[in-house]
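Here the complex is missing one protein chain, while the rest keep their positions.
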Amino acid sequence: MGLLEEFDQTALAAAGKELHGFATELFPICRSITGDGLRRTLALIRERIPLETIEVPTGTGVFDWTVPKEWNVRDAYIKGPDGKRIVDFQQCNLHLVNYSAPVHASMTLNELKSHLFTLPDTPEWIPYRTSYYQENWGFCLSHNQLLTLEDGDYSVSVDSTLEDGHLTYGECYLPGRSTDEILISCHACHPSLANDNLSGLSVATHLAQYLAGRDLRYSYRFLFIPGTIGAITWLSRNRANVGRIRHGLVLTCIGDPGGFHYKKSRRGDAEIDRAVAHVLRHQDEPFEMLEFSPYGYDERQYCSPGFNLPVGCLMRSVWGSFPQYHTSADNLDFMQPLSLARSLRVCVALVDLLENNRRYCNQNPYCEPQLGRRDLYRSTGGEGIGQEISARLWVLNLSDGQHSLLDIAERSRLPFRAIRVAADLLFQNGLLVVAPS
Amino acid sequence: MGLLEEFDQTALAAAGKELHGFATELFPICRSITGDGLRRTLALIRERIPLETIEVPTGTGVFDWTVPKEWNVRDAYIKGPDGKRIVDFQQCNLHLVNYSAPVHASMTLNELKSHLFTLPDTPEWIPYRTSYYQENWGFCLSHNQLLTLEDGDYSVSVDSTLEDGHLTYGECYLPGRSTDEILISCHACHPSLANDNLSGLSVATHLAQYLAGRDLRYSYRFLFIPGTIGAITWLSRNRANVGRIRHGLVLTCIGDPGGFHYKKSRRGDAEIDRAVAHVLRHQDEPFEMLEFSPYGYDERQYCSPGFNLPVGCLMRSVWGSFPQYHTSADNLDFMQPLSLARSLRVCVALVDLLENNRRYCNQNPYCEPQLGRRDLYRSTGGEGIGQEISARLWVLNLSDGQHSLLDIAERSRLPFRAIRVAADLLFQNGLLVVAPS
Partner (left out) sequence: MGLLEEFDQTALAAAGKELHGFATELFPICRSITGDGLRRTLALIRERIPLETIEVPTGTGVFDWTVPKEWNVRDAYIKGPDGKRIVDFQQCNLHLVNYSAPVHASMTLNELKSHLFTLPDTPEWIPYRTSYYQENWGFCLSHNQLLTLEDGDYSVSVDSTLEDGHLTYGECYLPGRSTDEILISCHACHPSLANDNLSGLSVATHLAQYLAGRDLRYSYRFLFIPGTIGAITWLSRNRANVGRIRHGLVLTCIGDPGGFHYKKSRRGDAEIDRAVAHVLRHQDEPFEMLEFSPYGYDERQYCSPGFNLPVGCLMRSVWGSFPQYHTSADNLDFMQPLSLARSLRVCVALVDLLENNRRYCNQNPYCEPQLGRRDLYRSTGGEGIGQEISARLWVLNLSDGQHSLLDIAERSRLPFRAIRVAADLLFQNGLLVVAPS
């Protein structure tokens, strides 16, 4: 039984509950591009899948970049003129600008304001802001709250450390029959944000769980890394081996109720690009294909010109295009169990396609073979044929060693699964052999 | 005078009458993939064009297939409980499932029913069914009649023979100046069905008649063959020579009142595909271009991956898409004289194009030659030019030895005929030479 057929035997609702549940566990942790929040996150993933954790020391050169200091935070708040905590990191880790340097100071409201970030257009939401590579501090709060602040002396405390330490990332490698790899990458550096971060982490973790222990054609490598610097660090340490990556996918923003978006790799016509297009065309939700651009998630690094890897980015709603993006409204309610489950199903369908996408040679290339005497045709002539026989004819006609099953699925406009089933049957009947690669 | 100009001097109505008349002669014959009905059909064609008849013995291996037993039928009927013939092959040869094995038996209505075929959606029509490769017998009747049958004992008689004999097909070869061939293929195995069978036979016969005896660039080969097994047999016997086929066309369902459909060859961009598209674009009836698929008529065999010949399929209504298809309603009324005549005209236009499609070299490639002093331009400057001069400029500009006249017609959006006339004139004026091939 194929990977997808097997997956479809479980109820999507159950899968959604499991996916959302794991995200709920991860939600409260204050992740950043380094530090203990990231380590705790990886530890929870390791409870589910075999995961190696790599620690790279501060100061390590990675291409044009340097691994930054490690950031950890114990507490952070703003106290109002009356001495009460009015903005409190303990209540919501988005309140603190991520990577804020330690500070303990008293200041007027006016002085304070240059360190405050709000969203006037969605005045109830807290923005998410970072300051990784410029030492600074700041707080984020709802615009409504900002408007209530009165003149007076405010006391500010960021009890953080920004010190030599390590950048941490997790790597799950599932060996297959070939050392050719499929790379699944997701960022794990955002604090309490659900769709932008946890959706990818949860779907990737469960995909690895689903694949682990199976007999697979490709090897699979799952990366759980801090955005940008994590991908750069990984690429820097694995430069010699990236040639093994035959297909790759960045997974992010994959849990909201919007339709799918797939941003193509820099190559634009890589097998992964065509495979995702095919899978999305043959599922039920709306979808859109997006051209590559050099802004976005870690496909920026995988698709930098020196690497130019066949890595695309699978999303539902596109970062920046939904109002909840990078705000406190990107929470566990915004992310839907069923959306997560259907995203996981798309990933499984994609793996199923890539695992089975081969070129065959028709052993009877001159005229059609007589399918009827092999019980592969309908017996009474004069009526039409159905999708099953149509798929067999397509596979036979295009199996000249040049066309992959995906090529055949695209040209016939039949779903890959129908083409694969036909190819399996014809192969079992000795009508096809696998083409030399 | 060109082939098409000459054709256009005859009234279409007269051509239509002739085409429909020949189909009317052929209609009553009970054709099948072997047997005397097919032989009688070929004999009638041979009265009009030079035709070689080939007999291939039962049991001959043809690629993955074997030439089947020869089928002939003298009589077949069902008698009702009152002993009267209620379904009678003598009245309509569609009543008998084609290739039915002999049977003489008595049975209940229930037993009989598993051998009966009807069309509940069009209850007045008799379906057409076959059972070539699985020995069986059956009868086709209108659904209305089926509903009137009462319980009782029925007697069934199929007085047929299914014995070692031959598969017969006809081949008309018209030699041209070159041994490069144009193949026209149509199936001749359907009994009393008009559009699906006789339209192609009649148009192909008359096209051969029109071309016979002319001085032609290409050689022409017309095949009148049983569907599938006939094409396979012919290809098997002529495998070494198919490389001569430069362009090919399967003709079928070409007599109904619907617009044209052309199904492209497997290559998709063969000269025949572009030529048909051009001809159809520049005639008056609606048309549609269809992508290749491996289901349909004998293009299935010509376009199998080992051959991959440049053979498309020209139709009016597409098999299976009109309700009369494979029923008794596909009769002589459904097929229109004028539709047949216009189909023949399209074939002549296509031959005209292929015969004249050449690449030329402009002998004055640097700047335009001075057409005015050769009387090939208008004399008073300042006004526009018409299609005639435009065609000359296009031919001169693109005759660099790389572009065929069809390329030029396509790029200029002018009809091929205008381009050909311009090329002839420029050639006569010494401004062009034929490009080395």
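Each chain carries a letter (A and B) given by its place in the written order, and its residues are counted from 1.
In this text, contacts are C-beta pairs under 8 Å (C-beta built on N, C-alpha and C of every residue); 3 or more make two chains touch, one makes a residue touch a chain.
Predicted, not measured: the structure shown is a model, and the values here were computed from it.
Residue B:N362 is the one among B:T118, B:S142, B:T252 or B:N362 that touches the chain not shown.
Contact with the omitted chain, checked across B:A105, B:L147, B:I385 or B:V433, is made by B:I385. The chain not shown here is touched by just one of A:H143, A:R221 or A:R300, and that residue is A:R300.
Considering the full assembly, A:R129 is the residue among A:R48, A:R129, A:R217 or A:R244 that touches the omitted chain.
Residue-level contact of chain A with the missing chain is found at 62-65, 97-98, 117, 127-134, 136, 228, 231-232, 235-236, 239, 266, 291, 293-295, 300-301, 303-308, 320, 326.
Not every partner is drawn; the one left out touches chain B at residues 362, 364-370, 372-373, 379-385, 390, 393-394, 396-400, 411-412.
Basically, only the chains that are shown with their structure count from here on.
Taking each chain's centre as the mean of its C-alpha atoms, chain A lies 54 Å from chain B.
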